[in-house]
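Only one protein chain is missing; all other protein chains are in place.
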Amino acid sequence: MILLAHCPDSTGLVAKISNFFASDNLNILKLEEHTERGQFFIRIQSTTPKNISDFSKRFKKLSEEIDMQFSVYSEQEKTKVVLFCSATLPTPLEIILGEISESLPIEIVHIISNHETIKPIAEKFNINFSYVSSEENNLHEQEHIKILENIDYDVICLARYMKIISDDFLQKISNPIINIHHSFLPSFIGGRPYEMAFERGVKLIGATSHFVTKDLDEGPIIAQDVFHIGHGLSLQDMKKEGANIEKKVFSEAIKKFSEHKIIEWKGRTIVFG
Amino acid sequence: MILLAHCPDSTGLVAKISNFFASDNLNILKLEEHTERGQFFIRIQSTTPKNISDFSKRFKKLSEEIDMQFSVYSEQEKTKVVLFCSATLPTPLEIILGEISESLPIEIVHIISNHETIKPIAEKFNINFSYVSSEENNLHEQEHIKILENIDYDVICLARYMKIISDDFLQKISNPIINIHHSFLPSFIGGRPYEMAFERGVKLIGATSHFVTKDLDEGPIIAQDVFHIGHGLSLQDMKKEGANIEKKVFSEAIKKFSEHKIIEWKGRTIVFG
Amino acid sequence: MILLAHCPDSTGLVAKISNFFASDNLNILKLEEHTERGQFFIRIQSTTPKNISDFSKRFKKLSEEIDMQFSVYSEQEKTKVVLFCSATLPTPLEIILGEISESLPIEIVHIISNHETIKPIAEKFNINFSYVSSEENNLHEQEHIKILENIDYDVICLARYMKIISDDFLQKISNPIINIHHSFLPSFIGGRPYEMAFERGVKLIGATSHFVTKDLDEGPIIAQDVFHIGHGLSLQDMKKEGANIEKKVFSEAIKKFSEHKIIEWKGRTIVFG
Partner (left out) sequence: MILLAHCPDSTGLVAKISNFFASDNLNILKLEEHTERGQFFIRIQSTTPKNISDFSKRFKKLSEEIDMQFSVYSEQEKTKVVLFCSATLPTPLEIILGEISESLPIEIVHIISNHETIKPIAEKFNINFSYVSSEENNLHEQEHIKILENIDYDVICLARYMKIISDDFLQKISNPIINIHHSFLPSFIGGRPYEMAFERGVKLIGATSHFVTKDLDEGPIIAQDVFHIGHGLSLQDMKKEGANIEKKVFSEAIKKFSEHKIIEWKGRTIVFG
C-alpha cells in the first residue's frame, strides 16, 4: 500500500503516523518525507492491510486532527491513462510500449486523436480509439468531454497533442493532465522551441513534462532532461534527437505519477525518489 | 543533529525511533530509511537537543532493546581529514579548495606525502605537513602510525596516494580510509587502468571512490562516475580528462562521508541522498 | 554519398582524396579523419555523383596507390537488418520503432527467434519471421545459416538473443554481427551481470554494444552508457532500469552502423561523430 499525504509541519508528525501503521501491524517498507515552506509531505510504502478502504476510513480520523490531505493506493491496481495525440508517433508509441513491457505500471484505457492515422496503431495494440476532428475549435472539446464522461480513468497524458487546452475544458475535468513540452522550460515557451533554440545557439536541448494549468507551459514541472548539441546538428537533427529526450522525460513523468510519487503544492511538485 | 543507525528489521521501528524524538521535543527535519537483506537502516536529521551526548546516552537504552548500532553527530562540527598524497597535485588541491570554499564540511588537519613537492602547497594553505619517504617499504608505515597517533582525526583520504596500504597498517588504524581509484571498478583493477581501457577500446572512462579494505580495490564502493570518450582521445588526453572525473568522484565521496550519510554493511554501502 | 576508408598514414593524404572529389565536382559536406597507431581513417559525406558504382571504380585506382581499403554508400539506401531475439520484448521493439519513426535509417528484413511469442509482434509490423527452436544446440545454427543464405541483408543485430554464437557460425557468416550486453564491459562478463553488480555494490549500471567475435563479450566496443543507482534499487528495479539503457545503447550502435560511421580496426572501433 502507498500513502501519499501532506499537512502543516509540527513536531511529532512522523511519530503519530508511524504509530498508526505500527498499531495496525503494518511494516513500513519505505518512508520518504520532506518539509518545505512550513508544509510537511510524506510517502509511505508499507505492507498491505486486509482492507485498504477500511484503513483509509480509520486513518481519516488521524488526518483530521493534523489537518492532513491524504490518498492511499493499492500497488496491485494500475493507473488508468487516456492518451491524447496528434500525428507524431514516437511519443505515444513509447507509452504504449511502456505498458506492454511493464516498465510503466499503467493501463492505457483510451486514445483520442485529431488524426485518423493513429487508429491502426491503437487497433494493433487493442486500445479503444476515438477520432475527434479538431477543425471547429470549440466543438471538439465538447466531444472530448462526452467521451471522457464514459471512461473510468485516472489521468490524461498529452503525448505531443498539438492543440491548446481551453480553460473551459480544464474546469470541467477534475483529473490531472500531464503534458510533454519539447524544450527545457522556462526557455522557449510555445510551439517552435527547436527553431528558437537553433537561432539562439544553445548547446543543450531539453524537454519538460508538467501538469497542465490554465497558463500555457506554466504548470508545475514534474521532470526535465537535456542533451548536448554541437554546431554540427542541423535543425532536422535536433528534432530527431529531441524526440528521444521527449519520450524519456514523458515516460519518467508518467512513471512517477503511476507509482504515486508526486504531490503538487502551490505551483511546484514534490517528486519522491 | 544527525542520527545514523541500523538494526535487524521488524514492524514498528520507525514508530519507536520517532516517538523517542517526539518525546524529546525534537523536530525531525529529514528522515531517510532503507531495508535490505533483513536489515533496517535509518538517517535522521533533527533539531538539536541541548546536550547531544546526554541524548546519546538515553538513546542507547532504546538501541539496546532493538539491537541497533548508532552514531549521533553535531552538524556544527566539521569532519577532520588526514590527506595522504604522492606527486599528483589536482586531486589533493580539489579537496583543499573544497574546504576553503566550504563546499565540503571538512577540516584538513594534516597532509602526509612521500613527495617533498607537496610541502609548499601545504604551507600555502597553512596545513600541517609530514614528509615520509616511502623507499624502505615497511618502515614508512610505522612512521605514518606514529604521526597519526598524535592527531585527532576522523578519516584518512588517499588523494592519489600511489603506495599500497598493508594489512598490518589497516589493523592498527581503526578510522575509515577512503581511496580514489582511477577506473570504473570492477573494471581495470590495479595501477594502469587508462592503459588497459585504451587497449580494450572502451567508450567510457570512470573513477571509483571506496573504503579501503585488505583486498586491493575491492572495498565497499561509495561513489562512481564516468565520462564518454571517443576514438579521438589519446592516452594522454584520457589521463587529463580522467583527472577531472577522479576529483569529482573523490569530492563526492568525502562530502557524503562528512555529512554522515554513509553506512557500510557487509561489503556494500548505503549512501543516503 | 558516404566514403568510409582507411590506409597507412602519410603526408598529403587529405589533399589526394579531396582533389579526387574536387576533380569530380563533388562538394564535401562533412569530412572527419583520425590517425591512430600509424593508420589514417577518413569519412567523407559529399554531394552524390551521377553513378556511385562508376565513382567507386575510378576511386579504386587512387586507393590502390595509397594501400587504402574503402567503401562507398548511397544515403538513399537503408541498411538491411536481421534481428535475432529471444523472449525479451523491449529491445527488439525499440529497434522496430526506430525503423517506423525513422530515427534509425534501417529496414528490418527478417526476425529470427527461439520463442514463438515474438511471432505476433513480427506480424503486427509486417516483418518476415522464422521460429527456430534452440533446443538441439548445433542444429539450430544450421537452420539459421539456411535462412540467412536466402536473405539480402547487411548486418545481424542480436536484440537480447540469449544463445551463444558458435565459432562455426561466425566463420560462415561474413556480415557483421552487433550484440547488446547488459553490463558496462569489461565488468561483469557473462549471463548474470545485474546479479554480479548488485553483489559488488556498484553505484553505476551500464550496457555495452559491440561487434561479435569468437571471444564472448570481447568484441570491439561500439557504444556504452551507464545510469546511476542508489542503495534503494532492488535487483528487480535494476533490471527494469537496465532495460532502458540497453535499448538506448543498442539503438545508438545500430544508428552509427547504419549511418556508415564505424570502422573496425585491430580490436577497437573508430566511431565518427
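Chains: A, B and C, in written order; residue numbering restarts at 1 for each.
As a convention for this text, a residue touches a chain if its C-beta (ideal position, glycine included) is under 8 Å from a C-beta of that chain, and two chains touch if they have at least 3 such contacts.
Here the structure is a predicted model, which is why all the values come from computation and not from measurement.
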Among shown chains, those touching the left-out chain: A, B, C
Per the touch definition above, residue among B:Leu89, B:Ile147 or B:Met162 touching the missing chain: B:Leu89
Among A:Ser103, A:Gln224 or A:Ser251, which residue is in touch with the absent chain? A:Gln224
Which of these touches the unseen chain: A:Leu185, A:Val212, A:Met238 or A:Ile254? A:Leu185
Mind pulling the chain C residues that touch the left-out chain? 9-16, 18-19, 21-22, 25-35, 273
Hidden partner chain, residues of chain B it touches: 30, 89-90, 93-94, 97, 100-101, 103, 124, 230, 232, 240, 243-244, 273
Take the complete complex as the reference. Which residues in chain A touch the chain that isn't displayed? 34, 36, 184-188, 200-204, 206, 220-226, 230-232, 267-271, 273
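By our rule, only the chains that are shown with their structure count from here on.
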Going by the contact definition above, tell me which chain pair has the most C-beta pairs touching. B-C
Would you mind pulling out the distance in Å between where the CA atoms of chain A average out and where those of chain B do? 38
What whole-Å value do you get for the distance between chain B and chain C if each is reduced to the mean of its CA atoms? 41
Contacts with two or more other chains occur in chain C at residues 230, 232, 273
